[in-house]
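Beneath this line is the structure, given in structure tokens, with notes to follow.
Note that this complex is displayed minus one protein chain, with the remaining chains in position.
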Amino acid sequence: GLTACGNNNASSSGGSSAPPANTKVGILLPDTATSPRWVSADPTELRKQCADNKLTCYIDNANGSATTQQSQAQALINAGVGVLLVVNLDSGSGKAIESLAQQHNVVTIDYDRLTAGGSAAYYVSYDNVKVGEDQGTALTQASEVKGKPAVNYVEIDGAPTDNNAAQFAQGYNSVLSKQPGWTKLADQTGNWDAATAQTVFTTMLGQHPNINAVMVANDTMAQSVINVLRAQGLAGKVAVSGQDATAGGLDNVMAGTQAFTIYKPVAGEADVAIKLAAQILAGQKPTAPTTVKDPTTGREVPAYLADPTVITKANVALPVTDGYVTAAAVCPTPALVQLCEANGIKMP
Amino acid sequence: MTSDPTLELRGVDKSFGPVHVLSSVNFTANAGEVTALVGDNGAGKSTLVKCIGGIHQVDAGELIFDGTPRTVAGPREAALLGVEIVYQDLALADNLDIVQNMFLGREEVTRLRTLNENSMEKLARHALDTLSVRTVRSVRQRVASLSGGQRQTVAIAKSVLWQSKIVILDEPTAALGVVQTEQVLELVRRLAEQGVAVILVSHNMNDVMKVADSIGVLFLGRMADQVRRKDVTQTQVVELMTAGRSGDLGLSPEESTGAAV
Amino acid sequence: MTSDPTLELRGVDKSFGPVHVLSSVNFTANAGEVTALVGDNGAGKSTLVKCIGGIHQVDAGELIFDGTPRTVAGPREAALLGVEIVYQDLALADNLDIVQNMFLGREEVTRLRTLNENSMEKLARHALDTLSVRTVRSVRQRVASLSGGQRQTVAIAKSVLWQSKIVILDEPTAALGVVQTEQVLELVRRLAEQGVAVILVSHNMNDVMKVADSIGVLFLGRMADQVRRKDVTQTQVVELMTAGRSGDLGLSPEESTGAAV
Amino acid sequence: MSAQTDDLVKQDQRGPDAPSEGLGALGAYIKDYFGRVRGGELGSIPALVGLIVITAVFSLVHQGFLSAYNLEALVIQAAPIIVMAMGLVFVLLLGEIDLSAGTTGGLCSAITAVLILRHGASWWLGLIVGLVVGLLIGFGMGWLRARIGIPSFVITLATFLAFQGVTLILIGGQGSVILPDNSPLIKLENSFVPLWLGWVLLALVVVGYAAIKINDALGRRRSGLSRPPFTVIAAKVAVLAVLGAVFTYEMGVNRNLSTNAFFNNKAQGMPWVVVLLVILFAVWNFVLTRTRYGRHVYAVGGNDEASRRAGIVVSRIRISVFVICSGMAAVSGIIAASLLQSVQSNAGAGNTLLLAVGAAVIGGTSLFGGHGRIIDAVLGGLVVAVIINGMSDLIQGANSAGYEWVVTGAVLLLAAGFDAVVRRSRAT
Partner (left out) sequence: MSAQTDDLVKQDQRGPDAPSEGLGALGAYIKDYFGRVRGGELGSIPALVGLIVITAVFSLVHQGFLSAYNLEALVIQAAPIIVMAMGLVFVLLLGEIDLSAGTTGGLCSAITAVLILRHGASWWLGLIVGLVVGLLIGFGMGWLRARIGIPSFVITLATFLAFQGVTLILIGGQGSVILPDNSPLIKLENSFVPLWLGWVLLALVVVGYAAIKINDALGRRRSGLSRPPFTVIAAKVAVLAVLGAVFTYEMGVNRNLSTNAFFNNKAQGMPWVVVLLVILFAVWNFVLTRTRYGRHVYAVGGNDEASRRAGIVVSRIRISVFVICSGMAAVSGIIAASLLQSVQSNAGAGNTLLLAVGAAVIGGTSLFGGHGRIIDAVLGGLVVAVIINGMSDLIQGANSAGYEWVVTGAVLLLAAGFDAVVRRSRAT
């Protein structure tokens, strides 16, 4: 029998000892381009949790296509899953999947991204607005700008098609716009894409050579910003933000060319979500610690929200020690191995 | 002559970029007559035909139909003026079959506006039969698979299905066999007898002398002369073609050497 | 005859899907002779030529070159066997100029392996001159802009630049003027005198009777007969073409009506 | 008409005495058919065989691939691809390309959705505006191609980009607009034809098909032309009836997998979109094969200069195919919106267009103009849908996206390779 784990506030509503009739869980991941997490951290952790909870998990990635995700959902329902974890590509297609699932009595959980107007039973995530706020705050704390009376900054946002990007922007804008002495010189989208971000930032820098800080939404795009700064001899002199604690991002943090990155350990989402799924399959109806208001329907969606961690040079080793990224990925060359060791990342 | 010629060209000029192909060409074709248009290779015969057909626009000069000057903006306008042309390069759609090609642009339809395939198929076969093509397996064959002569026959048959005032045939018998050539020449005469103004472009002097009433000779883009058949011998025509002049016929000596190329 | 014919076909069959085009065709061409290949439209002449040129593969039968049976897998193999062909459909690349077309596949190069444009341009111009084409403005003109006859001249000039053992001309004079036709016929005789086996496909019986040493007559895909020029009259040849037989020449009565179509 | 000619063109015309029925005629017909196939006139055979092979393979490696549930999923997934491919066939027939068909569909469905949701338009008004915009877009692009002479690749590359932008602006930062639950637009892909009506419709289709074929044959007989034996017609009608019946029956099975005792709502009957597909197929097939317009499309695609000389207004034909293509793209976009019950801000971007063109090409339509049929879109669209559907369940796990891409590419290549090898017999 499956026993509910208590450490994540998920409490059982009924102590059933009979083995669950259905142990199949479907997991729909969104894409591969916006963040490496969907290819590495999430599936790895989810799979591990599934094994621990003796569940059969089917993990699909929709490659950024809502149609593909829809057909994957159908295939999973056809395969007989009892719970479906959905990381939607947008609320609309997410909602379609959830109503499809509901038709077939499959319980859905919004994973990482909330499906506005959807019918998910739970929402498990990091708080994206909070992530944005943390990004904004951390940027103001960066050594390159800290204490300066006047700071010129530019913004490079995520993809306008991604609701999370809007929430991140909402978060960091709420912080930066209130920061005394901070002036926003330009605001463009980098589309979560390295090449776009690089073109955009090249032009920005040409127009505004006196930039002190760059509010860039994730590590992939931050790398492009740093490339351009480096060509101008400005890398390390301009504060650059990030997100996702990617190997490259951590390298840049260690090298001092990026001020920080945001670490969202998947365990915070994956462990909770899978345990939740196990409980649902076992016939329980756990009570969530909090709720999040669905912006379209106003429904209070039961939610489990984890807190992100800001990673600076000081705690740069954390994602590696957690196993979120491997030391080999962070330190691929001899020069980086040295840097890693100096920052407390031990090579295996 | 009391009535206007069916077609008259006056001072037609045509260049392609730096290349002058036709220089002030005059030419007439009368109803009920076969007017031959001859000239050396590259003299400009096909270009002249294409100007009449609206494929090319003339740079200068007039096209006069039944006494009225007209601009022929395109093949549609030419068709409306009653001009029907068999081009030297045939212009068939390889992906269509014989019937489809023969009725292209003039498909017959039923009362429901759907294609009347049965009627077209019958008419097409009949038209081909009159031209003695014996080896065409089926009129539903794609023209891509036809032999050179068969293609030519399809193009000719296509042009005679319609009631036209002017029929222009640009080297229609080039690829044809002995019997088929006879048939086409017979057809040419028959058309003329029906009152059509037939213009025949040909290199075959025997054929020209046999069927033409009038002969226009192009020499390096100029009209060397247009003469009545009965007034000339074959030798004279050949001389006109190759030298631009023959005795007192044709261009003046200066003109014939300095002709635009 | 002591030596083998330069080219001999034995029992050649060729169909396209359900269409039988050639049925057990025999044919010979000797060095130093002009062998005419005649027949009605669609009789299969061009198909036969394409089989020799490796464009089509025969379904059955033998192609014997100088006494040795060979399979001609493609145009390259044909060229290696010394066969040079002017196809009825000319096959020129419209986007290339005259020189480029004439030397296509056999470009001359300098010691540095770069194209020797100068040498090719001179040779091309010379070859065209011998064919009396007077209206070609420049040998650097794209062939797309050439007149029908000019295109044909380019194709012919292309084929005589090379030392070949067999030269096949599929209706080479169809689009040519009087003078140019003369030149081509002269060329044909000259080639034969140089020991080449020339095969001439033509619908012009006058030309055929004038230059041919031997005449093969195709009738609906069968070889009605191959005869020596001196043994026949023009009327007999035309009869063979149109009926498959003439007196005791040609197919048996049954064969000539039941011939495969 | 000389007797001799009659002899020689006997394939065209049978005299009144020639058997046009009976075993002899049937044998001749079949022999002729195989002769044509050997000669390279393969029609839909390669695509059909490819479809059957892929389906067979997937249903072997993948339990439940042929379940009623998945069959329905397949149909509704294939629908937008097929519809877009149908429109593309017209453009491809002229040797043109429309890279923007996908984003045009996205844009039109976005317009429809935004009108309905944000401006309170009724669903049919939204729908009409969306479709009209599609037609106008097609007209604009066709005009630029035909009158200004810009290559269609560049025009439609520009609109491919631009429409993505417009859709994004329209839908805004929310990522998608959700159609109201009760909207008839959603019903298209998510509601089902009542069982009895399904059978009635099938009967109509079969009877209609039979009537047309018989009428054709009688017409040819009246005109003294050769015609297929009635046995052949009967056989074709029978095949259609059987396939249709199997499909209708399968779609009649309750697909609701839920074992839950609380709910009892059944999912049975074919999705309404099937009816739309049948209608679109019939209409466009009719247009292409039985009207002057369709004939002119083929002619212009085969030889536009010849068509011009035949008096066809080539530019008008050229514009019209873009109009049809964009119009069908709009329909396709709306079907996709129905499938997803919403419109994404990146609707129609990505591989949508490439897959639809791929469908038409696999079906047998040439990219060089002059060769293609509406059935190509249907068969090719089914092939693509089967590959995508089959794929979406085959590979699981961390890098599933990567492997799926690889396998999808490989299967696509196999399907096309198979097709090519079969067709190659055509080349001598």
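To keep things simple, chains are lettered A, B, C and D as they appear, and every chain counts its residues starting from 1.
Just so we're on the same page, contacts are C-beta pairs under 8 Å (C-beta built on N, C-alpha and C of every residue); 3 or more make two chains touch, one makes a residue touch a chain.
Computed from a predicted model, the values in this text were never measured in an experiment.
Colleague: Per the definition of touch given earlier, which of A:S143, A:S174 or A:Q232 contacts the omitted chain?
Modeller: Of all options in A:S143, A:S174 or A:Q232, contact with the hidden chain holds for A:Q232.
Colleague: Among D:I81, D:L202, D:V357 or D:L379, which residue is in contact with the omitted chain in the full complex?
Modeller: D:V357
Colleague: Of C:P5, C:G39, C:G53 or C:G177, which residue touches the hidden chain?
Modeller: C:G53
Colleague: From the list A:T137, A:T202 or A:T309, which touches the chain that is not on show?
Modeller: Among A:T137, A:T202 or A:T309, only A:T202 touches the chain that is not shown.
Colleague: Check the options D:G27, D:G165 or D:G208 and report the residue that touches the missing chain.
Modeller: D:G165
Colleague: Mind pulling the subunit D residues that touch the left-out chain?
Modeller: 95, 99, 144, 148-151, 153-155, 157-169, 172-173, 351, 354-355, 357-358, 361-362, 366-368, 398-399, 401-410, 412-413, 416-417, 419-421, 423-424, 427
Colleague: Of the residues in subunit C, which ones touch the absent chain?
Modeller: Those residues of subunit C that touch the unshown chain are 53, 55, 74-76, 79, 85, 87, 91-96, 100-101, 104-107, 109, 113-115, 118-119, 121-122, 125-126, 129, 134-140.
Colleague: What does the interface between subunit A and the hidden chain look like in terms of residue numbers?
Modeller: So the residues of subunit A touching the unseen chain are 32-33, 35-37, 39-41, 44, 157, 159-160, 166, 169, 186-189, 191, 193-195, 198-200, 202-207, 209-210, 219-220, 223-224, 227, 230-234, 237, 244, 246-248, 251, 325, 328-329, 332-333, 335-336.
We take it that only the chains that are shown with their structure count from here on.
Colleague: Find the geometric centre of each of subunit A and subunit B from their Cα atoms only, then give the gap between the two centres in Å, rounded to an integer.
Modeller: Going by mean C-alpha positions, subunit A sits 76 Å from subunit B.
Colleague: Residues touching two or more other chains, restricted to subunit A: which are they?
Modeller: Residues: none.
Colleague: Could you tell me which residues belong to subunit D and also touch two or more other chains?
Modeller: 8
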